[in-house]
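Data block below; observations after.
Just one protein chain is left out here, and the rest sit where they should.
Naming follows writing order (A, B and C), and every chain is counted from residue 1.
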Amino acid sequence: MIVVMKASCTEPDIEHVLIFLENHGLSGHPSRGVERTVIGVLGGVGPSGTPGVIGGINPTLGEVLEGLPGVESVLRVSKPYKLASREFHPEDTTVTIDVPCVSKGYITIGNHELAMMAGPCTVESEKQLMTTAEAVRKEGAIILRGGAFKPSTSPYGFRGMGEAGLKLLGKARSAFGMAVITEVMTPTDVPLVSEYADILQIGTRNMQNYVLLDEVGRTKKPVMLKRGMSATIEEWLLAAEYILSHGNRNVILCERGIRTFEKVTRNTMDISAIPLIKRLSHLPIISDPSQGTGRRDLVEPMTLASIAAGADGLLIEVHPNPDEALKDGAQSLTIEQFSHLMPRAQAVAQATGRAFVTE
Amino acid sequence: MIVVMKASCTEPDIEHVLIFLENHGLSGHPSRGVERTVIGVLGGVGPSGTPGVIGGINPTLGEVLEGLPGVESVLRVSKPYKLASREFHPEDTTVTIDVPCVSKGYITIGNHELAMMAGPCTVESEKQLMTTAEAVRKEGAIILRGGAFKPSTSPYGFRGMGEAGLKLLGKARSAFGMAVITEVMTPTDVPLVSEYADILQIGTRNMQNYVLLDEVGRTKKPVMLKRGMSATIEEWLLAAEYILSHGNRNVILCERGIRTFEKVTRNTMDISAIPLIKRLSHLPIISDPSQGTGRRDLVEPMTLASIAAGADGLLIEVHPNPDEALKDGAQSLTIEQFSHLMPRAQAVAQATGRAFVTE
Amino acid sequence: MIVVMKASCTEPDIEHVLIFLENHGLSGHPSRGVERTVIGVLGGVGPSGTPGVIGGINPTLGEVLEGLPGVESVLRVSKPYKLASREFHPEDTTVTIDVPCVSKGYITIGNHELAMMAGPCTVESEKQLMTTAEAVRKEGAIILRGGAFKPSTSPYGFRGMGEAGLKLLGKARSAFGMAVITEVMTPTDVPLVSEYADILQIGTRNMQNYVLLDEVGRTKKPVMLKRGMSATIEEWLLAAEYILSHGNRNVILCERGIRTFEKVTRNTMDISAIPLIKRLSHLPIISDPSQGTGRRDLVEPMTLASIAAGADGLLIEVHPNPDEALKDGAQSLTIEQFSHLMPRAQAVAQATGRAFVTE
Partner (left out) sequence: MIVVMKASCTEPDIEHVLIFLENHGLSGHPSRGVERTVIGVLGGVGPSGTPGVIGGINPTLGEVLEGLPGVESVLRVSKPYKLASREFHPEDTTVTIDVPCVSKGYITIGNHELAMMAGPCTVESEKQLMTTAEAVRKEGAIILRGGAFKPSTSPYGFRGMGEAGLKLLGKARSAFGMAVITEVMTPTDVPLVSEYADILQIGTRNMQNYVLLDEVGRTKKPVMLKRGMSATIEEWLLAAEYILSHGNRNVILCERGIRTFEKVTRNTMDISAIPLIKRLSHLPIISDPSQGTGRRDLVEPMTLASIAAGADGLLIEVHPNPDEALKDGAQSLTIEQFSHLMPRAQAVAQATGRAFVTE
């Protein structure tokens, strides 16, 4: 950490900062330039939850320092996340998902193999789910997506079938030999959802629902953490750090678009987040072009772009009859459109030296 | 709702839309222009949670329609919130807070009187809280703020004293005759926090934590709902609608800054949200210049601006010794700075024909 | 255009709108619903520069209507741009660039062939330019980029070599058989820059410099129009419409990242703009991953993503010694990095059924 003093700061201001640092178990090393004094801070001792102990990555100390008299700004040198960083863990993380019903008994994500996760936005009926699952499995999707508990911006929207939806997901899983990913919205639902899901999804609105992050961190289930709709990369990795810090290392990230001023698309997909996460972190990253664009006609090109940029998998909404979808119909592919997409996705994967896991 | 067809749409596309509408209990009225056909939709029947019944404010139907062949876009005519709208409830809502320890036995928010809510960001110790409460009460604050459960971007940050902090808030409430506002972060904590708080605060990260909104909606406690850090005004009012739709009409909104590209301030306060909420809704609105700017030196001018723009109250962080604050020290006022602010705030209130509630 | 009246509007309000429309040569068709009246507007007569004549795409009338008593909002049905729209011109536009020094005598952009534009951010010296041009030409770039007039955020930054830089570009063009693209910053420089450039570049800061757009519109030179750093897709196409409306149909668009809250990258590349432009417009679109990310390590993955998404070409900064670059060194590739990128770019192009123009 580096404390930059104002040009107008006084010697007592500098002394004040040095004493403050000492009181927090740190040492300050002032360097007096012609225009300005800067103070290097040494002694950070790593992550710690104890409020009194201020470590190198404690986010609080910097804020307090910024408020001291004579201080212009505080520059952080270390990254505030550790377990999620590539510096801490240089090799790529591979998340292994136990799936008794697939041939090998497990699926891996984050390897050179890509995972296709497809299915309806929301589980609506047995027929809808089974038709979709069968079709996407046949085309090469190995993981079935489908919402049983759904966040809805309006209290009058459809909020999902709940446990009945989970049961249908379990049925499709066995029937077609797929893993299941579905969202969990509140801490008390974690045990129930874990019974049916192979991967727990944390939705964009809950990226900073810390009590929920704590709870899924205490399980060993793979967790897919969607980026908050206006979260910085750093905040996203800090949310992953919540889960990791409880001992659950099976964290997968998912880029799903961020909020910008553009109105023609529902969100703006930050495709650069894919290679950036690969540099800053060791965690696998999935791309969601359905939520990311909100437009069916953009799903295929954005799928191809995500693969070319290095994504470890895709999350795509498919509905046998999007006209009748209870949610997000405009962004769901038909089964035909999904069949059109898959070989193109495979071709781009191959051009970048990779291939989709298919069993 | 109005369905705008593409210039290139065919008659069968139009027929398809008309039949789709009929199947959902609505009627479509096409108007064929030279360049384009638009279809007016009649028959919306108001809010309804039943998935099959598509009402005027059902958010789903429009999305599905946008995906039909030949459809260019769907234009919504009605607002998607109802109970929160001024059209539904033309008079200003006044929220009454029962506070046995103040002289009248209650405080009202949303009247011509302004409420000053002040106190530390986080409850850290009995001494810190009691000193601050006594001082801000003396200067004219009638409501004490202070976090016992704190969201922290980093898992290594301070997350609050929990129940011990709530007890200290209860003690300060009795000692100085103030109401208490404090945050609740997860549904299972609602009963506990309600024991000590006169107003439940929903933080910015939880604005779309729907299970939590449902839960506070089922109480009768006043709820202050902070705007999500990238929430539109419409999404914010829809979050309020969640609480209102469960029967709790004691909802207060709080503007706390939105996320933009600007880096010098922590957030960009959207002061225009204050008069805008007054036009679109009947709910009271509070301004939080501490979180809204993240800079102590901007709290006073932004307090004055909020009052001039019509805010019903302020939420301000005050700490007896900001250098030692465990959270957000850089944006907390000292007690002296708060004393400097109050008469200036009162002068601007008076210039706009209002005054602060002081007992 | 559709005028949506407030729920509380009166009959005289509706009459007022109808008379207003009539006074502007339009006819209004009210449709009275249970909750609300909407008024369809007919009679728009297409683009017209004459202030008094209000056409279907005149941006002014809607704004005025929104201010009339009883009016809730005005919904535009037609797109405000015409010459740039795919509805007006369904086939892809191919821009032909006359380049006597290449073997065919011309290069086309917007065909199934992709164009690689590479070179230094800024022309700094003969040696720097010639070395770079020779190297990128050898690797497959057919168009040389290089700034002679450079916008600089600070008045103390390097603003380019001016005419001397143009002359060096002209020299490299002949020496290596390439086309040249370079920026023009002000209307009076258009004739001079046109002497040396095969494509005139309009930079992001000048996307709405209308006097400059008018001026390049009056030439026949191909123009590459960069997206403004916070421009919507619609504003960008309207800026293209300025150039097209003067009779210059050789317009190429360039996505170069937009401004968001993210701080780790210089801009956020909106890759979805590439397929979106292909749907809304017939104009070719180029991607600039150097400016778009500001980070050398992201240029290759974002190049591949752009190609997969359907871009018609790339604009990439290459410098023989980025450590010594006078501008934007951090985002320039070395020649070695560019050599690494080209075969990978070609592989992804091939996977999507396309190939780079190389002569």
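Throughout what follows, a contact is a pair of C-beta atoms (placed from the backbone, for glycine too) under 8 Å apart; a residue touches a chain by one contact, two chains touch by 3 or more.
Since the structure is predicted, the reported quantities are computational estimates derived from the model, not experimental observations.
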Residue of B:I286, B:A309, B:L341 or B:V357 touching the missing chain in the full complex: B:A309
Which of C:L26, C:A197, C:L238 or C:V357 touches the chain that is not shown? C:L238
Of A:T10, A:S31 or A:T96, the residue that touches the missing chain is A:S31
In the whole complex, of C:E63, C:E126 or C:E195, the residue touching the missing chain would be C:E63
Touch list for subunit B against the chain that is not drawn: 230, 232-234, 258, 260-265, 268-272, 274-276, 279-280, 292-293, 297-298, 301-302, 304-310, 344, 347-348, 350-352
I need the residue numbers on subunit C that touch the omitted chain, in ascending order. 20, 47-49, 51, 55, 57-60, 63-64, 66-68, 80-81, 151-159, 185-188, 205-206, 208-212, 229-230, 235, 238, 241-242, 245, 259, 296, 322-332
Missing-chain contacts mapped onto subunit A: 2, 4, 7-8, 29, 31, 33-36, 38, 40, 42, 44, 56, 75, 77-78, 87, 259-261, 263
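The rule is simple: only the chains that are shown with their structure count from here on.
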Most widely separated chain from subunit B, with each centre as the mean of CA atoms: C
What is the distance, in whole Å, between the centres of subunit A and subunit C, each centre taken as the mean of its C-alpha atoms? 32
Centre-of-Cα separation between subunit C and subunit B, whole angstrom: 39
For subunit B, what residues touch not just one other chain but two or more? 259
